[in-house]
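Omission of a single protein chain aside, the complex is shown with its protein chains in their original locations.
== chain A ==
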Amino acid sequence: MAKIRRLRTTKPPPEGWDLIEGTLEEFENKMREAESDTHEGKRRVESIWPIFKIHHQKSRFIYDLYYKRKAISKELYEYCLNQKIADKALIAKWKKQGFENLCCLRCIQVKDTNFGTNCICRVPRDKLEEGKTVVECVHCGCRGCSG
(Lines give C-alpha, C1' and ligand atoms only; values in the text may rest on other atoms or scores of the structure.)
Protein backbone atom coordinates (compact mmCIF):
# COMPACT_ATOMS: atom_id res chain seq x y z
CA MET A 1 0.00 0.00 0.00
CA ALA A 2 1.44 3.25 -1.09
CA LYS A 3 0.95 6.15 1.16
CA ILE A 4 -0.90 9.16 -0.12
CA ARG A 5 1.64 11.83 -0.62
CA ARG A 6 0.77 14.86 1.39
CA LEU A 7 2.47 18.18 1.75
CA ARG A 8 4.13 18.68 5.08
CA THR A 9 1.57 20.07 7.49
CA THR A 10 1.14 20.08 11.19
CA LYS A 11 -2.59 20.11 11.01
CA PRO A 12 -4.45 16.80 10.93
CA PRO A 13 -6.74 16.31 7.93
CA PRO A 14 -10.29 17.60 8.26
CA GLU A 15 -13.26 15.47 9.11
CA GLY A 16 -14.32 12.86 6.58
CA TRP A 17 -10.79 12.14 5.39
CA ASP A 18 -11.10 8.47 6.41
CA LEU A 19 -14.03 8.12 4.01
CA ILE A 20 -12.11 9.14 0.92
CA GLU A 21 -8.70 7.90 1.96
CA GLY A 22 -9.23 4.39 0.60
CA THR A 23 -10.22 5.48 -2.86
CA LEU A 24 -7.42 7.99 -3.05
CA GLU A 25 -4.94 5.29 -2.09
CA GLU A 26 -6.25 3.16 -4.86
CA PHE A 27 -5.71 5.98 -7.32
CA GLU A 28 -2.24 6.42 -5.93
CA ASN A 29 -1.44 2.76 -6.50
CA LYS A 30 -2.75 2.90 -10.04
CA MET A 31 -0.62 5.94 -10.70
CA ARG A 32 2.50 4.17 -9.43
CA GLU A 33 1.74 1.27 -11.68
CA ALA A 34 1.24 3.52 -14.68
CA GLU A 35 4.47 5.34 -13.93
CA SER A 36 6.52 2.17 -13.85
CA ASP A 37 4.72 0.56 -16.74
CA THR A 38 6.86 -0.42 -19.70
CA HIS A 39 6.78 1.79 -22.76
CA GLU A 40 7.64 -0.98 -25.13
CA GLY A 41 5.28 -1.56 -28.03
CA LYS A 42 3.72 1.83 -27.40
CA ARG A 43 3.99 4.93 -29.46
CA ARG A 44 5.95 7.81 -28.03
CA VAL A 45 2.85 9.82 -27.24
CA GLU A 46 0.94 6.82 -26.00
CA SER A 47 3.08 6.13 -22.94
CA ILE A 48 1.89 9.14 -20.91
CA TRP A 49 -1.81 8.70 -21.65
CA PRO A 50 -2.54 6.58 -18.53
CA ILE A 51 -1.00 9.26 -16.31
CA PHE A 52 -3.35 11.87 -17.70
CA LYS A 53 -6.26 9.50 -17.37
CA ILE A 54 -5.68 8.71 -13.69
CA HIS A 55 -5.02 12.33 -12.91
CA HIS A 56 -8.35 13.21 -14.51
CA GLN A 57 -10.19 10.47 -12.62
CA LYS A 58 -8.77 11.53 -9.28
CA SER A 59 -9.75 15.18 -9.76
CA ARG A 60 -13.13 14.10 -11.00
CA PHE A 61 -13.68 12.01 -7.87
CA ILE A 62 -13.14 14.98 -5.54
CA TYR A 63 -15.12 17.32 -7.81
CA ASP A 64 -18.09 14.97 -7.87
CA LEU A 65 -18.05 14.44 -4.12
CA TYR A 66 -18.13 18.14 -3.39
CA TYR A 67 -20.19 19.66 -6.20
CA LYS A 68 -22.50 16.86 -7.39
CA ARG A 69 -23.11 14.58 -4.40
CA LYS A 70 -22.25 17.18 -1.78
CA ALA A 71 -20.80 14.37 0.37
CA ILE A 72 -17.73 16.16 1.71
CA SER A 73 -17.29 19.37 3.61
CA LYS A 74 -15.80 22.53 2.21
CA GLU A 75 -12.78 22.18 4.48
CA LEU A 76 -11.98 18.72 3.21
CA TYR A 77 -12.44 19.82 -0.42
CA GLU A 78 -10.11 22.73 0.04
CA TYR A 79 -7.67 20.54 1.90
CA CYS A 80 -7.61 18.20 -1.14
CA LEU A 81 -6.96 21.11 -3.46
CA ASN A 82 -4.19 22.47 -1.22
CA GLN A 83 -2.60 19.05 -0.94
CA LYS A 84 -2.73 18.81 -4.76
CA ILE A 85 -4.75 15.64 -4.64
CA ALA A 86 -7.21 17.25 -7.04
CA ASP A 87 -6.15 19.58 -9.85
CA LYS A 88 -7.41 23.04 -9.02
CA ALA A 89 -7.00 24.44 -12.52
CA LEU A 90 -8.74 21.54 -14.16
CA ILE A 91 -11.70 21.74 -11.79
CA ALA A 92 -11.91 25.45 -12.48
CA LYS A 93 -12.42 24.64 -16.15
CA TRP A 94 -15.13 22.07 -15.36
CA LYS A 95 -17.24 24.77 -13.83
CA LYS A 96 -17.43 26.61 -17.15
CA GLN A 97 -20.03 25.90 -19.75
CA GLY A 98 -18.75 23.73 -22.58
CA PHE A 99 -15.84 22.45 -20.53
CA GLU A 100 -17.82 20.16 -18.22
CA ASN A 101 -15.98 17.04 -19.30
CA LEU A 102 -12.61 18.50 -20.27
CA CYS A 103 -9.99 15.76 -20.40
CA CYS A 104 -6.84 17.72 -19.68
CA LEU A 105 -5.50 21.24 -19.76
CA ARG A 106 -3.08 20.51 -22.57
CA CYS A 107 -5.95 19.95 -24.95
CA ILE A 108 -7.18 23.54 -24.65
CA GLN A 109 -3.74 25.10 -24.80
CA VAL A 110 -4.04 26.81 -28.17
CA LYS A 111 -0.57 28.27 -28.09
CA ASP A 112 0.92 24.83 -28.39
CA THR A 113 -0.66 24.15 -31.77
CA ASN A 114 0.44 25.24 -35.21
CA PHE A 115 -2.70 27.10 -36.15
CA GLY A 116 -3.80 28.25 -32.69
CA THR A 117 -6.57 25.70 -32.41
CA ASN A 118 -7.86 23.40 -29.71
CA CYS A 119 -7.18 19.68 -29.67
CA ILE A 120 -9.18 17.34 -31.91
CA CYS A 121 -10.90 15.88 -28.84
CA ARG A 122 -12.48 19.26 -28.21
CA VAL A 123 -14.45 19.05 -31.45
CA PRO A 124 -18.04 17.86 -30.91
CA ARG A 125 -18.58 14.48 -32.50
CA ASP A 126 -21.25 15.64 -34.93
CA LYS A 127 -19.03 18.48 -36.12
CA LEU A 128 -16.16 16.18 -37.00
CA GLU A 129 -15.33 15.75 -40.66
CA GLU A 130 -16.56 12.58 -42.20
CA GLY A 131 -14.24 9.64 -42.05
CA LYS A 132 -12.65 10.92 -38.86
CA THR A 133 -15.03 9.34 -36.38
CA VAL A 134 -12.46 7.52 -34.28
CA VAL A 135 -9.80 9.78 -32.86
CA GLU A 136 -7.45 9.65 -29.97
CA CYS A 137 -5.83 12.95 -29.28
CA VAL A 138 -2.08 12.88 -29.04
CA HIS A 139 -1.93 14.74 -25.75
CA CYS A 140 -3.90 12.45 -23.47
CA GLY A 141 -5.56 9.81 -25.63
CA CYS A 142 -8.97 11.39 -25.19
CA ARG A 143 -11.60 10.26 -27.65
CA GLY A 144 -13.72 13.36 -27.42
CA CYS A 145 -14.69 15.39 -24.38
CA SER A 146 -17.07 17.85 -25.94
CA GLY A 147 -20.57 16.66 -26.62
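As a convention for this text, a residue touches a chain if its C-beta (ideal position, glycine included) is under 8 Å from a C-beta of that chain, and two chains touch if they have at least 3 such contacts; residues count from 1.
Please note the rule applied: contacts and distances are computed from a predicted model.
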Name under which UniProt lists the unshown chain, selected from "Gem-associated protein 7", "Ubiquinol cytochrome c reductase", "Pre-mRNA-splicing factor RBM22" or "HORMA domain-containing protein": "Pre-mRNA-splicing factor RBM22"
Selected residue (touches chain absent from view) among A:A34, A:I48, A:L81 or A:V135: A:V135
To test your reading of the contact rule: which positions on chain A touch the chain that is missing from view? 41, 114-115, 129-132, 134-136
